[in-house]
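The complex is shown incomplete by one protein chain, all other protein chains being positioned as in the whole.
Per-chain numbering from 1; labels A and B assigned in written order.
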Amino acid sequence: MVAVTTPVELAVTPVRRRRRTSWGRWIILLLAAAYFLVPLYAAAEFAVSGPDGIGALTGIAGKSGFVEAFTLSLTLALVTTVITLALMVPTAIWVHLRLPRVQRLFEGITILGIVIPPVVLIVGVLQVAPATLKGTPYLLALEYAILAMPFAYRSLDAGLRAIPLTTLVEASRSLGAGWVVTIGRVLLPNLRSALLSATVLTVALVLGEYTMASLDQFETFPVWVVVYQQDDAHVSVAVSLLSLVATWVLLMLISMIDTRRLRRGKTS
Amino acid sequence: MTTTDTSRTTTKAGTTTGSTAVHLKGLRRAFGATRALDDLDLEIKPGELVALLGPSGCGKTTALRVLAGMETIDSGEVLVDGVDISGVPTRKRDMGMVFQNYSLFPNLSALDNVGFGLRVRGRAAAERRSRAGELLEMVGLADQADKYPHQMSGGQQQRVALARALAIEPRVLLLDEPLSALDAKVRLQLREQIRLLQTQLGTTTLFVTHDQEEALSMADRVGVMRSGRLEQIAAPAELYARPATAFVAEFVGTMNRLPGTTVPGGVRVLEADVTADITGRTSGTEVDVLVRPEDMTLAPTAHGHGIVTTRMFLGGVTRVTVRLESDVSVLVDQPSAAAAELAVGAAVEVAITGRVLVADRS
Partner (left out) sequence: MPDIATPGKRAGFRVGPLAGLLPFAIYTTIFLFVPAAAIVVGAFTDPESGSFTFNNLGTAFSGIYAQGFVTSIQLSVISAVVPGVLGLVIAYAVQMSGSSGLRRIVSTAAGVFANFGGVPLAFLFIAALGSSGLVVDWLKLIGFDPYEHGFSLYTFTGIAVVYLYFQIPLMVLVITPALEGLRPAWREAADNLGASAWQYWRMVGGPVLLPSFLGSLLLLFGGAFSAYATTQALTSGSLAITPIQIGGFLNGNVLSGQENVGKALGLGMILVIAAVMVVYAILQRRASKWLQ
C-alpha cells in the first residue's frame, strides 16, 4: 500500500506505475489471436463437415495421388536440405572466419534468392535447363536450394555468432586437428540448433512450395492439394490444416531445444 | 511542466544554493518471496553525496529506483524536503538520473541529448543550446557537441549522460552504477569529475555501486546494504575504522578472521589478551575475532606462531600471508622495506596492535 499525500507544490495523481495500462495491450492481443485462430477453426470445421466427416483428416493417406505427391515432396526436401547445408555450412563458416568484412555483402547476395520471384526464376530456368534435367523433379531441388539459401544462412549466421568461432578453430588446430575434424567434431556439435532450424526451415519451404513445382508441372504435395480440391475440397482443407499444425509443433520443439540447451550449457 | 521552487535560487554559472533533503522512510518492497527492501531507512542531507554500497541483490538499485519513481513500494514513505512523493510519477519528480548502460538517445547529438530535458520543459531553442553548451563545457566535451552517441567512447557517453541529468537542475541526482561498464582508467577520471561537479553544484546525490573503492573515495557518507536493509551508514573513514557489524567489516576493506575466546574486557586471541567490545557476550564463549591487516605486525622468530606462505608487493606496503599452527591464514601488512627481508617459509610471530571486532563464530 503506497501512502499518498497531496503535497503543496506538486500535483499528484495516483498513478499506476511501471506497466502502462495493460488491458489495452491484452485486447489487442486477443483480437489478433481471434483473427488468426478463426480461419483455423473454420478450416477444422469445414474439413470434418464433408461426406467423409473426420475421415477427411484421418483418411488422407488413402486419397489418390497423395502418397506419390508426398513422397516426391519429402524426397525433394531431403535432397534440397543436403544441397543447401553442404553448400552453406562451409561457406558460412568460411565467411565468418576469413572474410568478416564481406559478411554484410554476403548477406545481401543470399537475399538475391528472394529478389528474383520464384515465378520469374522458373521461367528463366525452364529456358536454359537441358532437357534431361527438365525431365526430372530434381531440377526443382536444385532451385529450391537457391530459395532456401537466405533462411539457411540466417540461421547459420546466428548460430555462428553465438559461438567463439575463431577461438574454437584456433584451439582445435593448435591441438593438431585437421579441417575435417575441426568442422565435424568441434564446430558442428556446437551449431546443432542452428543446423536444426536451418533444416526445418528448408524442409518447410520445400513442402510448401507451389509456384515453381506447378509451373514445372510436377505434382508435389502442395500441387496435389490444389488439384485435389476439385475432387474433395474438404480433404484439401484438412491437409492444409494438418501441415500448418505440424510445422508449428516442429518449430516449437526447436525453440524448446534451443532454450534448454542454453539453460544447461551456460557456465557463466 | 515546471514547478516554481522557492527553495533554490540559480546563479548564472549554474550553481545552486540551498539543496534538497531526502528521506527514505521505512521502505518495504517484496518481489514474490524475496524482500528487495526490508524496512529501509535512509536520510540524505542537502547537498550531500551518499553512496549505497552492497553486493548484488542487496536492494541498492531498487532503493534508487524507488526514489526515482521507477519502482513501487509496498509500504513506507519517500520524503523529499519533508513531502511524500510516493504518488508522484517519475517525470514530475525533477530528478536527474545517470544509468549504468549508455542511455543516450542514439538519434540525437550530444548537444540535443543534453538539451532534451529542457526541450521537454518548453524552453526556447536558443536557451537550450546555450545551457547545453555550458554543461558540455563543464564535463569537458564542448568539442563533441555535434557528435552522435555511436561516435563517442563509453567514458564520453557517460559524461554526456551526466551533463544531460544536470541540465534540468535536478533536486536530486541519481547515479545507478554509472562507472561499472567503463574501463579502469576512465573510471578513475570520471570519479573525480563527478565528485567535482557535485560539490560545485551542491546537488543532493545518491550514488549506487558495488565497488567499495568507488564509494569510499567519492562519498560524504557511505551506506552499506544487505538483503534490503541498511547495515551501517557513516563517513568513509568511520565506516572503515569502526564497522558496526561483521558484514560491514568484511565487505569494506580486508579483514582477517581468527578464532578466539571471550575473556573479561576483551578476547583471547593468538595467545594474547586484547581489549575488545564484548557487550552482550558472556565470558568464555568461542568467537571469531576480526582484525585488519594493517592492525597486525609480525616479527621473525625462532619459534613463532606461523610460517610465511606468500608475499604480495603492493607498493609502500607488502601484504604477507602467514599460516598459523591452527591452519588459519592471516594477512599482515608490513612496510615493504622490512618485508623485503622476509623469505617464504620463514617462521614469524604475529601480534595484534589495533582495534578488533568480535563476531559470532561462523
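Convention: a residue touches a chain if its C-beta (ideal position, glycine included) is under 8 Å from a C-beta of that chain, and two chains touch if they have at least 3 such contacts.
Source: prediction; values computed, not measured.
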Among listed residues B:Arg164, B:Arg292 or B:His305, the absent chain is touched only by B:Arg164
Hidden partner sits against chain B at residues 1, 68, 70, 90-97, 99, 101-108, 116-117, 119-121, 150, 161, 164-165, 168
Note that chain A touches the chain not displayed via residues 19-20, 22, 25-26, 28-29, 32, 36, 38-43, 45-47, 87-88, 90-91, 94-95, 97-99, 108-109, 111-128, 142-143, 145-146, 149, 151, 166, 169-170, 173-174, 179, 201, 204-205, 208-211, 214-215, 222, 225-226, 229, 233, 236-237, 239-241, 243-244, 247-248, 251-252, 255, 259
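Going forward, only the chains that are shown with their structure count from here on.
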Cα centre of chain A to Cα centre of chain B, whole Å, reads 50
